[in-house]
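Encoded as structure tokens, the structure appears first; notes follow it.
The complex is shown incomplete by one protein chain, all other protein chains being positioned as in the whole.
Letters A, B and C mark the chains as written, and numbering starts fresh at 1 in each.
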Amino acid sequence: MIDKRVASAQEAIQDISDNATLMIGGFGLCGLPENLITALLKKGVKGLTCISNNAGVDDFGIGLLLKTRQVKKMISSYVGENEEFERQLLSGELEVELIPQGTLAERCRAGGAGIPAFFTPAGVGTEVAEGKETRVFNGKTYLMEHWLRADFSFVKAWKGDYSGNLIYRGTARNFNPMMATAGKITIAEVEELVPVGELDPNQIHTPGIFVHRIFQGKDYEKRIEQRTVSI
Amino acid sequence: MIDKRVASAQEAIQDISDNATLMIGGFGLCGLPENLITALLKKGVKGLTCISNNAGVDDFGIGLLLKTRQVKKMISSYVGENEEFERQLLSGELEVELIPQGTLAERCRAGGAGIPAFFTPAGVGTEVAEGKETRVFNGKTYLMEHWLRADFSFVKAWKGDYSGNLIYRGTARNFNPMMATAGKITIAEVEELVPVGELDPNQIHTPGIFVHRIFQGKDYEKRIEQRTVSI
Amino acid sequence: MLDKIGIAKRIAQEVRDGMYINLGIGIPTLVANYIPKNIHVVLQSENGLLGIGPFPKEHEVDADLINAGKQTVTMMPGSALFSSADSFGMIRSGKVDLTILGAMEVSENGDIANWKVPGKMVKGMGGAMDLVASAKNIIVAMQHCSKDGASKLLKKCTLPITGLRCVKKIVSDMAVLNVLPDGGFRLLERAPGVSVEQIKNATAGKLVVDGEIPEMKI
Partner (left out) sequence: MLDKIGIAKRIAQEVRDGMYINLGIGIPTLVANYIPKNIHVVLQSENGLLGIGPFPKEHEVDADLINAGKQTVTMMPGSALFSSADSFGMIRSGKVDLTILGAMEVSENGDIANWKVPGKMVKGMGGAMDLVASAKNIIVAMQHCSKDGASKLLKKCTLPITGLRCVKKIVSDMAVLNVLPDGGFRLLERAPGVSVEQIKNATAGKLVVDGEIPEMKI
């Protein structure tokens, strides 16, 4: 057994420096590595490039790192629901690169699968295509897109074992599995950390080979963005 | 619930014609759609192009279809262990296209993920690269490879439900998940077919959207190619 | 003129048994409420769920189970969960039979603009560009005109494009229209109380009116 455990989020991120590129799992506020974001806040590293589907809300998720001006650039598919974000964007303090969601997911997957570039139809004929190579296959036009890789990937899983095997829960899976594969260093926080041998090998979503550090998170808030109920 | 059940392997393959392109899951003899192969034998369709990692052995798996001369072309990564195969290849009766195993897996995955082409380092500088476009990314040379798609994909799973959700078991997973995504018509045979709702949505390996027909197979032999035991 | 619910009800009539469907945010989400009970479909949410169920009861709310609009949802029996990469894989490879989404503008050759308004804060395209680039069948739910009366069915889109030549059908508050393969909106149905003349006046792109145009049945 290769033991990937670290004691805390603080220990897990101790070697992250200013200007690092981070992937941060989650969709909206669902499946966010809450403990790692909090630890980043405390550490105060600046100039971060964050690759994450969204940018959180004003007082939760990546929104917290925006408030403290730790983020230099966001690479996302959708960044609404965040006033501070909007202010920094309009004032030019924050760079933003918007990428179609499927392309973002596939670029992360490509980074973790050793595929430096691939062709996708998303964005053909739009401003997303500007400056990009296009090519026709079977009569349809596609864009060439490149892999994304990160210095550190932050992922959140439901269960994990000491050697870094991960199982996600519900739609909290989202971008976490691809980002786990695309980090030079991948750090996983889990709701339940169990000894090796307790997870069914057949049910593992992210094999431990992709995970370098793992710890059990605490005090999960799991904020809901749109609580919608039926009566 | 969208009900994908058919009564038998025979019914599942009734619209396969001569000269069809088939993907057939499995690695060696592990995870083979045994019932579908038997049904193909009985149906007697000819001129098939089979995309499968291996070609079976003389009296099991795709080897059976070779004996009856139903296969025109094999697209595989490794085709040893089969004398009839060798005879047909040397006599020119059978065409063979050999593809690096990872490239084969990724080309099937690309077919099911709507990616018409991608770059991989496998085969650069070898005869696999002949006639293919190469490109340098970050100082390393890659080959451009195209997706693979099939008229019909045959996959074998452990458990499946009426709407086509699949769970594989052990290393019998192998090529089955990607091939399931890349068939115009995907047919799944399972050891245990259960009503919708009995499989945990979090544990499904192949979502039912990829599967068009499903049935419970019978009389699985699950032949072992290299029975290796420790004492 | 149809209200939002009217548009959703009319679109629901386009749904066929056995379809896998992706519903965008807004009016498209409402369509789910009006699909006849005897028609079995599976709703796809691009954040990683096939088989979206109704909104949860208060005690069922689960922060780990949301749709692409970030609303809490439930799962139907037979649901499957997967990653965003796998989700857009099934979208790109054409496994989703029907995509219903909103639009700010549609052009007579089927281009759609629905993600960006110059001068306004750009929130991003989310999954819209992937969906419109790959869907086999796209129905747009939209208002025929803007609040100041300008047509949104145009010769060419004025807003930044989301995708080219992809819209197959439009259900607006005034009409149901097909986009013709060679360009042009073919009028299929009028909303209750709306005349062909009114639709002509509200359509800036080429409108093809062929024969008697029936009133929608909702």
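In this section, a contact is a pair of C-beta atoms (placed from the backbone, for glycine too) under 8 Å apart; a residue touches a chain by one contact, two chains touch by 3 or more.
Owing to the predicted nature of the structure, the values given are computational and were not obtained by experimental measurement.
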The chain left out of view makes contact with A, B
Residue of B:Lys43, B:Lys67 or B:Arg223 touching the missing chain in the full complex: B:Arg223
Out of A:Val45, A:Val96, A:Ile204 or A:Val229, which touches the unshown chain? A:Ile204
Considering the whole complex, not just the chains shown, which residues of chain B touch the missing one? 27-31, 53, 76-80, 86, 89-90, 98, 100-106, 108-109, 120-128, 158, 168-178, 205, 222-231
Interface residues of chain A (partner: the chain not displayed): 1-2, 109, 111-115, 161-163, 165, 181-182, 196-197, 199, 201-202, 204, 207-210
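In the analysis below, only the chains that are shown with their structure count from here on.
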Which word fits the touch map of the chains here: line, ring, star, complete or other? complete
Distance from the mean Cα position of chain B to that of chain A, given in whole angstrom: 33
Distance between chain B and chain C based on Cα centroids, please, to the nearest Å. 36
Please list all residues of chain B that touch 2 or more other chains. 113-115, 202
Specify, in ascending order, the residues of chain C that touch 2 or more different other chains. 49, 81-82, 85, 88-89, 91-92, 134
